[in-house]
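The other protein chains are all here in position, but one chain of the complex has been omitted.
Let's turn to chain A:
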C-alpha cells in the first residue's frame, strides 16, 4: 500500500515535470532574459550613455585638436567601450541572485553551463552589440579616419562577445558579495587585455591600410576559446556563490 503510493507519487512527479530537453530550457532562458532586459530599458541604455560620456571627456581633458584626437581615437573608443561593457556586468546575475531565480537555475536538470551561456548571449545582444553599433557615431566625433568605421564596429562586436564571456566569470564569482563592484573590475580587467590589444589593433591596422584579417581572426579565436571554456568557469563560480 505504502509502496504503491510512493510509486504513484513519483510517476505523478514525472508527469508534471517540465517536458523537453536542453533546447527548450535554453530558449526559455533566452526569452525570459530578453523580456526582463527590455522591460528595464535603463539597464540597456545606461552603458551606451556612459560610453558617449566617457568619449566626451577625452577631448575636454586632452585637446579638441582633430589631428591629435584621430591619432588616439581607436584606443579611446575601444577602452571606453570596454569600460561600458564592464560596468554593465554587475547586473548580469545580480537581480536573479536577489530574487532567488538563480537558485532555480542551479536546480534545473539542464547543465548550468548551457543556461549561463544563454544568459551571457542575451547580455552581449543588449550591451555589446549596441556598443559596437554606436561606436562609429562616436568615431565621427573623434574624427576617426575614414575607412576604419566598419572595422571598428566588427571588431567591437566580436570583441565584446569575448568580454561578456570573460566578464561573466567575474560577475558570477562576485554576485554573492554585497559590494562586489570594484572587486569585479579588479578581477576582470587584466583578463580583458588581449581582447583590447587585438581589437584596437584591428582599427589601427585599418587606418594604416594594413591587412585586418589577422586581427579579426585572432579576435575570433579568442572568442572561440572563451566560448569553449568560460561557460564551465561561470557554472562553477555560480555554484560557489550560491552555496557559500
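Simple rule for what comes next: contacts are C-beta pairs under 8 Å (C-beta built on N, C-alpha and C of every residue); 3 or more make two chains touch, one makes a residue touch a chain; residues count from 1.
The rule we apply is simple: contacts and distances are computed from a predicted model.
Considering only "Sorbitol-binding protein /mannitol-binding protein", "Heme exporter protein C", "Na(+)-translocating NADH-quinone reductase subunit A" or "Phosphate transport system permease protein", the record for the omitted chain gives "Heme exporter protein C", by its UniProt protein name. Only one of A:87, A:173, A:207 or A:223 touches the chain withheld from this view, namely A:173. Of the options A:74, A:116, A:139 or A:201, the residue whose C-beta touches the omitted chain is A:201.
Listed for chain A, the residues touching the missing chain in the whole complex are 169, 173-174, 176-177, 180, 183, 186-187, 189-191, 193-194, 197-198, 201, 222, 225, 229, 233, 236-237, 240-241, 243-244.
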